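Removed from the display is one protein chain of the complex; every other protein chain stays in position.
Let's look at chain A:
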């Protein structure tokens, strides 16, 4: 069967958009349209070697403008610095948030002060990890992400902080017991999350983009790797659940839920790419929740 070579040009500019070099004579226009969009699908990596690509003797490379980009580090720093600062505005009851008689007053509930420490610690930890711990695969992301991400983080931080630091805040129903338990969960999960970040960093030498299967180390917090692919996300959800129980604040619970949903999507994606890349990937592991999800 003789194959066709099909060249697709832009109708207005006449520029060559695509060259398909092995099209079946029976192919319909719809199928050709499909091939066209598919050839523009998968992007190559910097490290890919020309010889190893699935091309014939002539390689046609398509250049795709990704649009305005911004560095991951910049995005992370901005999206994390916001909540740190914003929460403190509410904690110190800066004017025009609550009634004027409350300006610069302090809450009489211990848990409110505790919550401020935990929240601030969490974001300071994230900022330091961004600067000194994480090794990013990609340098940049689309510019519009910074607006999307900052709206999410800053918006929720303001929403939570408003209620926790409100003069009419109601402390947890089960009092000190509830607060102590929640604090324990929070601290354990923060330590866990940090341990995973360190373990992941040690997997990858500085400046490299290699990917390896993460395994448990001597640090007991990393033993969660036996059961999940992304224990960093597991611990992160745990931290926020702890914070929600500690403050007994519905917006915090909602923030945890939304974060959990997003992290589950990411964990499933990561899990899938681990499975695809490594034949010997441990079968017991689930993406984010041991045995369940």
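Here is the rule we use: a contact is a pair of C-beta atoms (placed from the backbone, for glycine too) under 8 Å apart; a residue touches a chain by one contact, two chains touch by 3 or more; residues count from 1.
Definition applied: contacts and distances are computed from a predicted model.
K.L.:
Write down which listed name, "dolichyl-diphosphooligosaccharide--protein glycotransferase", "Glycine cleavage system H protein", "Very-long-chain (3R)-3-hydroxyacyl-CoA dehydratase" or "COMD7 protein", is the UniProt protein name of the chain that is not shown.
P.N.:
Going by UniProt, the chain not displayed is called "Very-long-chain (3R)-3-hydroxyacyl-CoA dehydratase".
K.L.:
Based on the whole complex, identify which of A:117, A:131 or A:250 touches the chain you can't see.
P.N.:
A:250
K.L.:
Which of these, A:69, A:137, A:151 or A:170, touches the one chain of the complex that we don't see?
P.N.:
Once the missing chain is taken into account, the touching residue is A:170.
K.L.:
If the missing chain were put back, which residues of chain A would it touch?
P.N.:
Per the touch rule, chain A residues meeting the hidden chain are 11, 28-30, 33-34, 163-164, 166, 168-170, 173, 247-251.
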